[in-house]
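A protein chain is absent from this complex, but the other protein chains hold their places.
Moving on to chain A:
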Amino acid sequence: MASLPPTAHVNGLPQALPDDPRRTLLDWLRHDLGLTGTKKGCDHGQCGACTVLVDGRRINSCLSLAALHDGDHIETIEGIGQPEALAPLQRAFVTHDGFQCGYCTPGQICSATALMAELKAGWPSAVSADVAARPNPTREELRERMSGNLCRCGAYSNIIAALEEVIANETTETGAPA
């Protein structure tokens, strides 16, 4: 029996991975699947514009080969929310003007989405005082954890403000620190 072709789930839909083993995940998403929300800023893993979620973790999709993602669940900005049904983080970016030119924005939002999960899972960062303790979502923590996503327009204050608001709302909703 022929084995199934290598497939990844992208925003919930199964997609056959490309034949070309050199195709980056970023190029596959943008050019083959037409998911152009994910941006290419440097193509070298240094700007964060291409951030997507793979099984919930954030990666720079320009640094990953599509063929390596057989069986993975990939989420892009299109999967996080559409203009008519925005996710809370996306709404917060709108309210706080978390962008100027907007080119870094999808990457920022994907990164922030994963960041919230990392905080929940208790992952420490380089600025966490106690790596064994539950990380506190201080502004310093958030800035450190977002420092892989460059914004040349310098919208960082508003990006962090948007993130803080969503984390604060989640905390009040669940009663637990995010």
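To be clear about the criterion, contacts are C-beta pairs under 8 Å (C-beta built on N, C-alpha and C of every residue); 3 or more make two chains touch, one makes a residue touch a chain; residues count from 1.
Criterion: contacts and distances are computed from a predicted model.
Taking the options "Xanthine dehydrogenase molybdopterin binding subunit", "NADH-quinone oxidoreductase subunit NuoE", "Cysteine desulfurase" or "tRNA N6-adenosine threonylcarbamoyltransferase" in turn, only "Xanthine dehydrogenase molybdopterin binding subunit" matches the UniProt protein name of the chain that is not displayed. Taking the complete complex into account, A:M146 is the one of A:L17, A:M146 or A:V166 that touches the chain left out.
The missing chain, though absent from the display, is touched by one residue of A:Q82, A:N136 or A:T171; that residue is A:Q82.
Considering the complete assembly, chain A touches the hidden chain via residues 30-31, 34-44, 46-47, 49, 76-78, 80-83, 86, 90-91, 93-95, 97-106, 109, 139-140, 142-144, 146-160.
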